[in-house]
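Complex shown without one protein chain; remaining protein chains in place.
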Amino acid sequence: MAESEVFVHPKALCESDQVGAGTRVWAFAHIMKGAKVGKGCNVCDHAFIESGAVVGDRVTVKNSVLLWDAVTIEDEVFLGPNAVFTNDFTPRAHVRKSRDQFLPTRVRKGASIGANATIVCGITVGEYALVGAGAVVIRDVPDYALVVGNPARRVGWACRCGNKLPAGLACTCGLSYSLRGDRLSLNA
Amino acid sequence: MAESEVFVHPKALCESDQVGAGTRVWAFAHIMKGAKVGKGCNVCDHAFIESGAVVGDRVTVKNSVLLWDAVTIEDEVFLGPNAVFTNDFTPRAHVRKSRDQFLPTRVRKGASIGANATIVCGITVGEYALVGAGAVVIRDVPDYALVVGNPARRVGWACRCGNKLPAGLACTCGLSYSLRGDRLSLNA
Partner (left out) sequence: MAESEVFVHPKALCESDQVGAGTRVWAFAHIMKGAKVGKGCNVCDHAFIESGAVVGDRVTVKNSVLLWDAVTIEDEVFLGPNAVFTNDFTPRAHVRKSRDQFLPTRVRKGASIGANATIVCGITVGEYALVGAGAVVIRDVPDYALVVGNPARRVGWACRCGNKLPAGLACTCGLSYSLRGDRLSLNA
């Protein structure tokens, strides 16, 4: 396909007219009307993106990922297979809620969410953070943090390249970082 | 649609003739012949309801929920996205089992099962209990209990409205409760 086109698999369902150029939507995936998906994304089989969800550019949405209204995914995020988000902290079938009662969730640029991770609503996952497979995230995740477990806790720091950083905070890929207080930042 | 009708999305597959009025079945969902689903339910994309499963009235079955034979969901239950049930405690591919060897599971009226929770078979989730996102439930959950973690443990009590109850057991919504032994009940 031309770079400027959206590819929608014949067995997918794409109802949104706000999907960016070069994005591919695979079999049995469903993007609802009113969902925004950026350019160059890959939306894999059985993924679901609800009206109101916002997805940036060059995002990988692996199979069966579920994204809701009030969830924002920034550019170049990796959402692993079966990663699931929420937007209602106290769901009850008999209680009808309006959109302004949903708790917003944001995954910031370049972060990765591991396979089968659960992201409880109302939190922010920081830039280039790495949420381990199967983690249950119930609070904010700092930039570059590597978190695992249920509930998820920080067990280290992740490089932009994806590797866990060694104690000296210099990655084999060439990048290095500095820790000030409990905040990691990339060295210039 | 009229209140008395069942809505089945053109990309869904509803083979059961025991689905109640006003129930909606969304894209890529599959309800098998012999599954019972009550009135006014919402069965979201990619959900699967097997022959022999029983779902009450006004139940929310969020996306990708999987329900089997021997699972009973009572009225007004909320099943969060990707919540998964089981019916065989010791599954082996080479061992064929008959229906009477499945362990039954029941979710009682008004309870909520969080996103990506796993409900191991043979247990009962009590009325208005709230199972947190990502929890792995391996034993009975008392009425109104709030349970989280892997394995799930009780960390508090939930109000019918969905809020966590404060120490005094009186919710801001107006309802209050009493604890006798380890059993919570609603005050008249």
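Each chain gets a letter, A and B, in the order it is written, and its residues are counted from 1.
Throughout what follows, contacts are C-beta pairs under 8 Å (C-beta built on N, C-alpha and C of every residue); 3 or more make two chains touch, one makes a residue touch a chain.
Values in this document were obtained by computation on a predicted structure and should not be read as measured data.
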item: Hidden-chain contact residue, picked from the options A:Val59, A:Ala93, A:Val120 or A:Leu184; value: A:Val59
item: Residue among B:Val120, B:Ala133, B:Leu146 or B:Leu184 that touches the chain left out of view; value: B:Val120
item: Option from A:Cys14, A:Met32, A:Val71 or A:Ala115 whose C-beta touches the chain left out; value: A:Ala115
item: Listed residues B:Leu13, B:Val155 or B:Leu179, member touching the removed chain; value: B:Leu13
item: Touch residues of subunit B, complete complex, unshown partner; value: 13, 28, 30, 46, 48, 64, 66, 82, 84-86, 89-95, 116, 118, 120, 136, 150-151
item: Hidden partner chain, residues of subunit A it touches; value: 11, 27-28, 45-46, 58-60, 63-64, 76-78, 80-82, 110, 112, 114-116, 130, 132-135, 148-150, 158, 160-164
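In this text, only the chains that are shown with their structure count from here on.
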item: Centroid distance [mean C-alpha coordinates] between subunit B and subunit A, Å; value: 26
